[in-house]
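After the structure tokens below, expect a handful of questions from me.
Of the protein chains in this complex, all but one are displayed in their positions.
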Amino acid sequence: MRTPGRHFLQIPGPTNVPDRILRAMDMPTMDHRSPAFGALGRRVLDGMKTIFKCSGPVIIYPASGTGAWEAALVNTLSPGDAVLMYETGHFASLWRGLASRLGLEPEFLQGDWRSGLHPEAIEDRLREDRAHRIKAVCVVHNETSTGCATRIDAVRKAMDAAGHPALLMVDTISSLASIDFRQDEWGVDVTVGGSQKGLMLPPGLSFNALSDKALAASRSSKLPKSFWSWDEMLTANETGFFPYTPATNLLYGLAEAIDMLHEEGIDNVFQRHARHGEATRRAVEAWGLEVFCREPRHYSGSLTAVLMPEGHSADRFRRVVAETFDMSLGNGLSKVADRVFRIGHLGDFNDLMLAGTLAGVEMGLQLAGVPHERGGVQAALDFLGSTAGRGETRRAAAE
Amino acid sequence: MRTPGRHFLQIPGPTNVPDRILRAMDMPTMDHRSPAFGALGRRVLDGMKTIFKCSGPVIIYPASGTGAWEAALVNTLSPGDAVLMYETGHFASLWRGLASRLGLEPEFLQGDWRSGLHPEAIEDRLREDRAHRIKAVCVVHNETSTGCATRIDAVRKAMDAAGHPALLMVDTISSLASIDFRQDEWGVDVTVGGSQKGLMLPPGLSFNALSDKALAASRSSKLPKSFWSWDEMLTANETGFFPYTPATNLLYGLAEAIDMLHEEGIDNVFQRHARHGEATRRAVEAWGLEVFCREPRHYSGSLTAVLMPEGHSADRFRRVVAETFDMSLGNGLSKVADRVFRIGHLGDFNDLMLAGTLAGVEMGLQLAGVPHERGGVQAALDFLGSTAGRGETRRAAAE
Amino acid sequence: MRTPGRHFLQIPGPTNVPDRILRAMDMPTMDHRSPAFGALGRRVLDGMKTIFKCSGPVIIYPASGTGAWEAALVNTLSPGDAVLMYETGHFASLWRGLASRLGLEPEFLQGDWRSGLHPEAIEDRLREDRAHRIKAVCVVHNETSTGCATRIDAVRKAMDAAGHPALLMVDTISSLASIDFRQDEWGVDVTVGGSQKGLMLPPGLSFNALSDKALAASRSSKLPKSFWSWDEMLTANETGFFPYTPATNLLYGLAEAIDMLHEEGIDNVFQRHARHGEATRRAVEAWGLEVFCREPRHYSGSLTAVLMPEGHSADRFRRVVAETFDMSLGNGLSKVADRVFRIGHLGDFNDLMLAGTLAGVEMGLQLAGVPHERGGVQAALDFLGSTAGRGETRRAAAE
Partner (left out) sequence: MRTPGRHFLQIPGPTNVPDRILRAMDMPTMDHRSPAFGALGRRVLDGMKTIFKCSGPVIIYPASGTGAWEAALVNTLSPGDAVLMYETGHFASLWRGLASRLGLEPEFLQGDWRSGLHPEAIEDRLREDRAHRIKAVCVVHNETSTGCATRIDAVRKAMDAAGHPALLMVDTISSLASIDFRQDEWGVDVTVGGSQKGLMLPPGLSFNALSDKALAASRSSKLPKSFWSWDEMLTANETGFFPYTPATNLLYGLAEAIDMLHEEGIDNVFQRHARHGEATRRAVEAWGLEVFCREPRHYSGSLTAVLMPEGHSADRFRRVVAETFDMSLGNGLSKVADRVFRIGHLGDFNDLMLAGTLAGVEMGLQLAGVPHERGGVQAALDFLGSTAGRGETRRAAAE
């Protein structure tokens, strides 16, 4: 039986791809060695600097996000290098595992998944490392598995306070173009990003944004690499080309996405996400449920993870929601499997889509027999209504 | 400034065109004299019979809905013929005006716009017409301007009770594929339909579904006609072709739309619309506002018109909603301009889209300073939640 | 079995719709009463004046081209009015038939289909009509059935020479945006156009471009009309809106089409078509076949009709081409059914597409056993090669 209306894709990515972007990609693939391609290449390579807020080069891989994790490591490090990581959640753990598989020696600072990273732990560990064995600090900006966002500026300060020369690598896969991020200002050396979240594209592109220090490190790095090598990329990118076949049609979409983010205003984009996070948390509170992230300063603008009441299955709840209301919610991963569900509110999203999303959650809680209070949607609407509109629309309303 | 997320197109048509249909139309135009076109032609001509629930032919015009009103009249009537019409609202009035311009003599039974047609009035008038001057009774199934739906079966009974031979013509532009309609069973002679509402297509196609009696009438009709002529259409349609260039790409979409309606089940489609109408009215009631349609048996599944509190402008309210929440609502037309707004809940639509829609109305009422009670969305959710899912999903929820 | 590669749609319309236009139409239908729609409306209404080269208003119908024929007549004329028409071919004959069905009295000057209109015949007939019974002269600019194009400036001169006040109405369905046309300069009163030829859109839109004289005539016209009425259209169009639902998605495409024509340069568009007509005729001549149009000054830039050798079926030949090479060619209509085939070379078309087209014809002639000489493609290439490129590309070639 056909399911009418639009699917609500409220996982924390891939996100809803706007029609403008889908249609931009729905065009004939062009010759990737033609002058017109070179112009497109420069356009997206330069454009991505405005998204990472960086002056150094951005590498665009024709590969999904996990690849960019690998690229960040293999271009800068050598077999056996120690890297300091922090267990903010499932994705930090996956990156740790990836580092191990590549022959690095990750040291994993323990976390309880219910907050972002505590910079003091980084600072303390780096101070101890007087021999500078640790070559890189690798952190996840926004933990997609928990809805906790780490303050990257605080991590930078901790590293500076410790006076440690390690590289700072940051995964912004679920924060880029959703939560404030500033490569240059915050002294990040390698930023890892992906196409399928705040950039509003389908999966298939990923990014490394590079500092001078990262480039210097790449010249002495010994891990084997070829597909991920920055050197050949940088040479070819100078004229807008790529050393091997790029994902041309996704690049069409990327050019459109960059334009759209600037049309809205990148800071407006961040505020929109933050406001939707707050509305969602108000709904969760009104339902009498618990927001998984315990520290308000780490609340995420991209997604909200919700803890299920003891004895209730998050996966069964999600299945009821999917089958009854055609909405996809994010599942709990590894340690919190079946215990949390995640509401994605990132990407191409607005107030009424959020209202529909929260309505699906509230009705789903009821249908699945999960103990809760009514009124979460109402609480969100009260907040959204009282903060809606800016500038012109406010004036129109006050006319 | 770019407006993020999806626009909520909640006018009572054109409706949200599903991606499957947009993509079906986004294909190269084909040779309209090729065998492949003939197969497409027969497919949609036959398919539309399952939507009108008729055995007679359906005419498909490469023209928007107003054209099919004209076609129904010019093919069956002669200059000066009397036609009986009924003032259910703005669109009935427009059809009356169109009949006058074509040289017919419409007699317009008065209505107050707040209910569908009362069949007794038809019956009484027809009984008086012993000379059978009246050649056709023309009624609007669902008045898009008021949200009142007329019982067509009752109109048929009234005509039969009066023993009058007039043709029965019905405008189903905003009811086709949304509200139960049965051309053959209800003895309708010419049904007028359009593509841009329940059929989920962009505007650009319109329909006449014909009874044998209508076909017989067409043979003696004297109104001048050429583009709208049934005769050349019917001849060409036998093999799936058209006497002049058809709107090929819209026909691609129509074929897809017919399939989609059957995938969902046409009766499920009607129930879905009725349920969304009920949820919307519960919201209106909770807000303390008045549903414009006064007679519950005439409530429309396609849209709900809402009366504004005295002294408040519906158009200003709609502007606030449009600017703040990127949602289009229907305006009040002619007699009720600025006094009602209309919520379209027809076409490719589901529970969470409705929740988002009602959330936009509730927040808009607040922002525009329209006196109302909170809780309309909550009331709708209570109803939707308690009636959500059918069959399988119910079972899943009860697991 | 799937047919690989692109279909060659070489009928003289509908033509190949460019991807940019298809994608522009593949976007959500918008509220046709919103401010954004008003802006779109004005954009296309003003834009079409640059295509018709007129200063008066252009009417855009949500209906295919035949409707615009009807509209031109019913808005300006009254029952029983005489109109002078000229038998340039099948479409002139259809327009004549349409005029008759509407209650007009067409007078049909005989032609042999193998040239455009001879203006002297018009002049002679108008001189005879001292009582000015003839209210309009209706001519087809480019006869799609024959590939003969009439000189409209010469028709204007003939009417002026005769000093006759009749309106001049011109069908440009297969010439608009393909063959030079100038509404104002040539004193045309009503120009009829359609979307599916030089405008590169799917069928579904049609046009009337109006002179002041036509507008004046419309005020006393007595033919019944409503859907086609100019008056309500013109009023609504002032702000970019329409009196009834417009074909919104086709208007998206129209806006794109107007931009594309100006990007190429409208005069470059005409030259491109003329050059492709010449290349095609050189191929026909080299094959030893006969171009159906006998008068070089009437050769059409939109299409070339080719006369089959005696005893050979054009339709069988076309079927062989369609089945073997997946190319659609135009058929012979009515008087020349099965005796001519037509090669469309209009719309979004270039040298290599023409080369592929002519290759399909040449191989088809061989496969179908039609007597001919080899070398038609070669002759076309010799011409195309020696006239290819302009400005920059010429310079590049000469480097």
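Letters A, B and C mark the chains in the order given here, with residues in each chain numbered from 1 onward.
Quick note on the criterion: a residue touches a chain if its C-beta (ideal position, glycine included) is under 8 Å from a C-beta of that chain, and two chains touch if they have at least 3 such contacts.
Note that the structure is predicted; figures quoted are calculated from it, not measured.
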Margin query: Which candidate, C:L167, C:V284 or C:A359, sits in contact with the chain we can't see?
Written below: C:A359
Checklist line | Contact residue for the chain not shown (choose from C:F8, C:F37, C:F181 or C:F341) | finding: C:F8
Note to self: From the list A:S55, A:T245, A:S334 or A:T387, pick the residue that touches the absent chain.
What the structure shows: A:T245
Item checked: Interface with the unshown chain - residue positions in chain A -> 6-7, 9, 11, 13-17, 22-23, 25-34, 61-67, 69-70, 79, 97-98, 101-103, 194, 196, 202-204, 223-227, 229, 244-250, 322, 328, 331
Notebook entry, point to check: So which bits of chain C touch the chain we can't see?
Noted result: 1-6, 8, 16, 26, 260, 263-265, 268-269, 272, 316, 319-320, 323-327, 348-353, 355-357, 359-360, 362-363, 366-368, 374-375, 377-378, 381-382, 384-385, 388-389, 392-393, 396-397, 399
Next item on the list: Quickly run down the residues of chain B that touch the omitted chain.
Entry: 19, 23, 26-28
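As a convention for this text, only the chains that are shown with their structure count from here on.
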Note to self: Same residues or different residues where chain A meets chain C? The copies count as same if more than half of the interface numbers are shared.
What the structure shows: same
Margin query: Can you work out the rotation angle that lays chain B over chain C using Cα coordinates, in steps of 5 degrees?
Written below: 180
Check: With chain centres defined as C-alpha means, what is the inter-centre distance between chain A and chain B in Å?
Finding: 44
Next item on the list: Provide the C-alpha centroid distance between chain A and chain C, rounded to the nearest whole angstrom.
Entry: 53
Checklist line | Per-residue multi-chain contacts in chain A, two or more chains | finding: 26
